[in-house]
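Yeah, one chain of the complex is gone here, protein chain that is, but the others are all in their spots.
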Amino acid sequence: MSLTLCSEALSGCSGCEMSLLNAGGSSLSLLDRFDILHMPILMDHKYFDSSGGTQEIDIPKAGLGLISGGVRNEQQLRIAEKMRRQCDTIVAFGTCAAYGGIPAMMNLFEDEDLFRRYYRTAEGTDAAPNPLQVIPPFLERTFALDEKIAVDFILPGCPPHPDVITSALESILEGKSPQLSLLSVCDSCPAKREGKGSAQRIRRFVKNARYQPDKPISEMRCLLDQGLLCMGPVTLAGCAGMNGGPPRCIEARVPCRGCHGPVRKGGNQILDILNGLVSNGIDTKNLPDRLSLLRFSGAHGRIKRRSAPKAD
Amino acid sequence: MPDIYPGFEPRILAFTCNWCSYAAADLAGTARVQYPASLRIIRVMCSVMVHPSLVIEAFERGADGVLVMGCHPGECYYQDGNQKAKARSVAIEEVLAIMGIEPERYRLVWCSSAEAEGFACLVRETDEALRVIGPSKYRKDASKYSKSELIQCL
Partner (left out) sequence: MRQTVAESASVSAREITIEPVTRIEGHARIGLRLDESGNVVEARVHIMSMRGFEKFIEGRAAEEVPGIVTRICGICPWQHHLASNKAVDGCFGSEVPPAGRLLRELTQVLAHISDKVLHFFFLAGPDFFVDSHQCAAGNIMKIAAQAPELAKRVIEMRYRGQMMLEKFAGRSIHPDAIVPGGFSKPMSRPEREQLHADALDQLDFARFALDFAKERVFSRFDAGLMQLGEINTGFLGMVNPEDGGLELSDGILRLMRPDGTFHEFLGREYTDFIGEHVEPWSYAKFPYARAWGEGFSMLLDDPRGIYRTNCLARINVADFIRTPLAQAELLEFRSLFGRPAQSTMLYHWARLIELLYACEKVVELLDNPAITDQHVRNDVVPKAGRGVGCVEAPRGTLIHDYSTDENGFITRANLIVGTTHNLAPINMSVNRVARDLIKNGEVTGEALNRIEMAVRAYDP
């Protein structure tokens, strides 16, 4: 069964598209089952013809619209709206589209602070006024896709695992809804948990975790138990793919930072992790930079502006 | 004392634990102790049951103030539920600060089953404090209420 496909990338980094290609041979056979009408990273369909008009962005009608990246500027908003009008099903592809992602950290600051820094005070830059010609103006902040258009499915992950992507696309090809996990990252993590309360405080990750290098992760003490801040408990599972492997950051012996977003839609990662920590008797006062706990889910109004950035 | 925000009636949500604070509220009712009618009560078995996200959601939906009311320390029906609720308050306060919600809007307080007057007093205090700071900016009709001109001139 074949489906027409349009794909766009808004305020993201192409990592989701690269993850799709990371499915290896399956990527090509999967892409083959779609009739790809618009996908700027791989093929040449354009918004405008060469006659000069740039009012209406041309995106063809399609059965499936994949959109990665959040909505940051007016052009991205127009593209998202056009995709919604033209595509029967819209998938928010990746954490940026689903929850804002890393670029939504900019919601902490005023845009003018960014422009002042980038165009006037950055080291080595010849100071100049903000560019204003041709380029699309910013919206008031970075938005997740569903804050601006109706989204049929989200596929979180930064990036989502290739197997999860292919499985989701296959479901859609069969007319079914993609199934995401309902559990947290801890569910797929084999690290040893020995009951709660052994860590009293969180330490910064300036020293490696404790583990035996020649032993598997199942012999390693849970990183949160070791006093490292691991967002596993408050993050949606899926980073390990579909074959029961361990979470990928844990494989590198590095604590999770929550890149799949909250366990449930509408979940608040900072609230959930602070709640989890304090409920286990962990002193959160020396947690450095709490706002980083929302680094993947700063849209939906979660990260708000402060007038001046504090080192907190 | 004139109203600082004329017309503004604070909407307060109180999560009250079944064994102590809800009983106090009940007693206040039967004893005809007056407390502001703007209070809405949700009964829970223990203050620890109130997940921080419920408090946050209450604010996101436009509550002007939220009270979580449990038993006095040492008197929790479930031993240490109220202590855990206290620990959780840390998480709530952090997130409220990020949301730009004034700290006066959320309180974790203790109240025993006999303290009908105490219950009413806690609610009245909260109500008065909210009348001074005005409606929550998350409240859908917040723009209807503005500081009275008299107060602005002071």
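Each chain carries a letter (A and B) given by its place in the written order, and its residues are counted from 1.
To be clear about the criterion, contacts are C-beta pairs under 8 Å (C-beta built on N, C-alpha and C of every residue); 3 or more make two chains touch, one makes a residue touch a chain.
Everything numeric here is computed off the predicted structure, so don't read it as measured data.
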Shown chains in contact with the undisplayed one are A
Checked against the full complex, the residue among A:175, A:195, A:213 or A:244 that touches the missing chain is A:213
In chain A, positions touching the absent partner:
9, 11-19, 21-25, 27-28, 31-32, 36-37, 40-52, 54, 58, 60, 72-73, 75-76, 101-103, 105-106, 108-109, 111, 113-114, 117-119, 122-129, 131-136, 158-159, 204-209, 211, 213-214, 248-254, 257, 259, 288-289, 291-292, 295, 309-312
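To be clear about the criterion, only the chains that are shown with their structure count from here on.
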As a quick test, compute the distance in whole Å between the mean CA positions of chain A and chain B.
36
Hey, which residues of chain A end up touching chain B in the complex?
267-268, 270-272, 274-275, 277-279, 281, 284, 290-291, 302-304
Residues of chain B that touch chain A when the two form their complex:
51-53, 56, 84, 87-88, 90-92, 94-95, 98-100
